[in-house]
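Quick one: the structure is below, and I'll ask about it shortly.
The other protein chains are all here in position, but one chain of the complex has been omitted.
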Amino acid sequence: MLIVMNHEATDEQIEAVVKKIRDHGLDVNVSRGVERTIIGAVGEERKLEPEMFDPMPGVDYSMHIVKPYKIVAREWHKADTVIDIKGVKLGGPQIQVIGGPCSVETQEQMDLSAQFVAEAGCRLMRGGAFKPRTSPYAFQGKGVEGLDMFRRAADKFRLPIVTELMDVRMLDTFLEYGVDVIQIGTRNMQNFDLLKEVGRISTPVILKRGMSATISEWLMAAEYIAAGGNHNIIFCERGIRTFETAYRNVLDVTAIPMLKKETHLPVIIDPSHAGGKAWMVPALSRAAVAAGADGLLIEMHPNPCEAWCDADQALSPAELKNLMATLRGVATAIGRSA
Amino acid sequence: MLIVMNHEATDEQIEAVVKKIRDHGLDVNVSRGVERTIIGAVGEERKLEPEMFDPMPGVDYSMHIVKPYKIVAREWHKADTVIDIKGVKLGGPQIQVIGGPCSVETQEQMDLSAQFVAEAGCRLMRGGAFKPRTSPYAFQGKGVEGLDMFRRAADKFRLPIVTELMDVRMLDTFLEYGVDVIQIGTRNMQNFDLLKEVGRISTPVILKRGMSATISEWLMAAEYIAAGGNHNIIFCERGIRTFETAYRNVLDVTAIPMLKKETHLPVIIDPSHAGGKAWMVPALSRAAVAAGADGLLIEMHPNPCEAWCDADQALSPAELKNLMATLRGVATAIGRSA
Amino acid sequence: MLIVMNHEATDEQIEAVVKKIRDHGLDVNVSRGVERTIIGAVGEERKLEPEMFDPMPGVDYSMHIVKPYKIVAREWHKADTVIDIKGVKLGGPQIQVIGGPCSVETQEQMDLSAQFVAEAGCRLMRGGAFKPRTSPYAFQGKGVEGLDMFRRAADKFRLPIVTELMDVRMLDTFLEYGVDVIQIGTRNMQNFDLLKEVGRISTPVILKRGMSATISEWLMAAEYIAAGGNHNIIFCERGIRTFETAYRNVLDVTAIPMLKKETHLPVIIDPSHAGGKAWMVPALSRAAVAAGADGLLIEMHPNPCEAWCDADQALSPAELKNLMATLRGVATAIGRSA
Partner (left out) sequence: MLIVMNHEATDEQIEAVVKKIRDHGLDVNVSRGVERTIIGAVGEERKLEPEMFDPMPGVDYSMHIVKPYKIVAREWHKADTVIDIKGVKLGGPQIQVIGGPCSVETQEQMDLSAQFVAEAGCRLMRGGAFKPRTSPYAFQGKGVEGLDMFRRAADKFRLPIVTELMDVRMLDTFLEYGVDVIQIGTRNMQNFDLLKEVGRISTPVILKRGMSATISEWLMAAEYIAAGGNHNIIFCERGIRTFETAYRNVLDVTAIPMLKKETHLPVIIDPSHAGGKAWMVPALSRAAVAAGADGLLIEMHPNPCEAWCDADQALSPAELKNLMATLRGVATAIGRSA
């Protein structure tokens, strides 16, 4: 923690800051510069917060020097974490594509989806039983019935299933149905009570980035889960909110190398929600893999035009198959497989 | 709903769109222009979504013409809604200032806070028993014990209490303690299960704007509450996330006239979280009142430097008192009282 | 300048940084903490840049401690600067409203505008002869002929004139026509050659904030002008670009107290461009004055519906008159006049 005094700070004001740091059990380093005196707190600085010093007389501003996250940080855990999902390894040399429809609609739609997903070469399947919809009047998902349809369809093709948990009261049901990967959606990235609950179990969690969450906030949200004991966390970038209106979100591809540097946990990309249009998905998927993503979350539908939600962003079975072929080429070019 | 065809759309493609609209029971208006054919769906267009048409061949883009919200819209409810909180009227000519500490710490701190809040002339009190914190290692609030302290302190001065609900499982407890206004925080603006639950009761709800929520998303979040039957909704702008790093958030003062035009419900401002520094609060508070806000949510502390959270943004009792005096002057200048 | 080493930095790496600082003639303070060693450069740190240290082995990151601006900073110039524009004082207790049309159209339109502006009680007039338009096919302004019309109209009512300079080659013409205040538009805030040129003269300059310029970049743009010798600089906030689409820009009212703290120069607001709609202008104007703005730049037109540009954001003469009356009330409430 550093406290930067303003250039007119008096000795008494400097002393008061020094005393406050010492009262918290840390040592102090004072550097008197030409324009500013800077006071450094030496020791376990995570005990201190800038807000403890900013309102003190003579203080210009203060800031942390060390990162606020620990368990998820690569700084303290050098090796890549590889998460094993019923034998499918995420975070290693092989890139995993998780395909499936936006929402569970009917048993037939799920059966067909599972078949096409498996045929395209995907090793994991996605599908939403509980849907976060902007409008209360829109289709809200099939609920528990949908979980059941999903489980049946995926089991036929031995595909582990990924589905979103919105309500903390549904966690037990998710465990009953043996959901293989629990997805925490964009709007719940800082739903701290939900994070604490999934921190208590060991099921892998895909933590989607909040619409305008910083990398630091996102890592701290993961730290909530990790602090509870669940270290099986997968980051999923799904486009951020910016000023641009020509597409739904901006896929933040820069987040990939940054996360790979800051954390040892796997990073995947959702190109379907990022661009919001099916025709953009191949370009964004290739970019994500080329930038180092460990996996992709891709929406497909046996018949996109008839999808009950996000019809404009689902790939057709044929498009998914073609995409998988191209991704293998890109993966090879960077020394990985897909 | 309008569907704009691209300039090479064939008659068959236009026919397919027309048919899809008719299949949903709406009428059609086709306008063949020089560069584009535009197809209008005439009828209850809320049944349709752009995503139903965007993937069809020949379609350039499509869009809603009417607003997606109904109950909260001023279009269908001209008069201002005034919410009665134990006799304190919010949304009428009198501006209401809700003062209190960021978090409940001790009984003594709450007793002192309540006294100073009442003395300054505020008619409602705020305080957090459950705190949404970015870090899992930070103070998370006193919980139910805090609710109890808050209730006792406020009752002495007959101040209705405002406090944040984060976890849907805590709603019954909130009702037991007679929380007068339930606050839904920024990070939960689109926690749809929580919105549905507070929609089932009649306690007034302060719905804070999501960090980067659009006005339309915010109105739709309120529509979730309203659709459940609870029309006692108060919008609270608390600063939005932008590129600027010189202050925590940007207080979106433009949202005030826009909301007053779009909805009949009251609009208040939280200048403390917007700026993030106590010294900015007076300027932002005056701006909010001048722009037409119906109330303010202001953090104060009997001894700001010792506050357990957000110490740098709390006003001292003296500062709160001074601010109330200035606000009365500004309110008078625009024909209101404070 | 502080250089934060990563937690595995070796003594040799620390030594290399220390040497580089000393080579530039500054002293060094080394603080060895538990997780990090921090190296402080003591002396005239503006000679150094983070980019000089960031690529060095063992460095985590580095940053400036002092602000990069000097002449415009209140830190070194406590008193408010009041700019005298032909006897009209901007930056003192009296708030100045600069009224006028978006663009110069005809002599008659300018004569009427000047009359209405003066009658409403404004003491300065605005009008664009050269217009920055997004489309090359839109009306680009009347040019020099427009300057002439503006000068004639304003002189009848002894109103000093404010107009935008886009092209550096036009500066001499502006001086010939005796433009009283030169406006540098949003899109030119970092047109450094233009800033250098207006830095060489003494005519007051209104420096509009770039669409997404940070406070720091804006102050540095002013420093460009000031470094050339022209200290008559007026900051003008005109709305920033955000994710919100319900209005053109978000008026950044938080910038007002922040700028008043950081600089001694006057700060004005352009509520017309911020909101983009005439009906929002009164609310935004009142907010700006209440937050401490020294002036306003307001678009009006003798007949808004017929304006050649930005017709939807111009006030009518009657609306301008009403607004001026309200602003006087708000100004009085905060101890100023208008």
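The letters A, B and C name the chains in turn, as written, and every chain counts its residues from 1.
One rule holds in what follows: a residue touches a chain if its C-beta (ideal position, glycine included) is under 8 Å from a C-beta of that chain, and two chains touch if they have at least 3 such contacts.
This is a predicted model, so every value here is computed, not measured.
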- Message: Among A:G58, A:G275 or A:P317, exactly one should touch the missing chain; which is it?
- Response: A:G275
- Kindly state which of the options A:V59, A:V181 or A:I240 is in contact with the chain not pictured. A:I240
- Message: Please identify which residue in A:L265, A:L284, A:M300 or A:M324 touches the non-displayed chain.
- Response: A:L284
- Message: Under the stated touch rule, tell me which residues of chain C contact the chain that is not displayed.
- Response: 46, 49-52, 54-56, 68, 132-138, 166-169, 187-188, 190-193, 196, 210-212, 217, 220, 223-224, 227, 241, 277-278, 304-305, 307, 309-313
- Item | Touching residues on chain A - with respect to the absent chain | 212, 214-216, 239-240, 242-247, 249-254, 256-258, 261, 274-275, 279-280, 283-284, 286-292, 326, 329-330, 332-334
- Absent-chain interface as seen on chain B, which is shown: 2, 4, 6-7, 29, 31-36, 38, 40, 42-45, 65-66, 75, 212, 241-243, 245
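As a working rule, only the chains that are shown with their structure count from here on.
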- Message: From the C-alpha centres, identify the chain that is farthest from chain B.
- Response: C
- Message: Can you compute the centre-to-centre distance for chain B and chain C, using the mean CA position of each chain? Integer Å is fine.
- Response: 31
- Item | Centre-of-Cα separation between chain B and chain A, whole angstrom | 26
- Once you find the CA centre of chain A and the CA centre of chain C, what distance in Å lies between them? 39
- Two or more partner chains touched - positions in chain B: 212
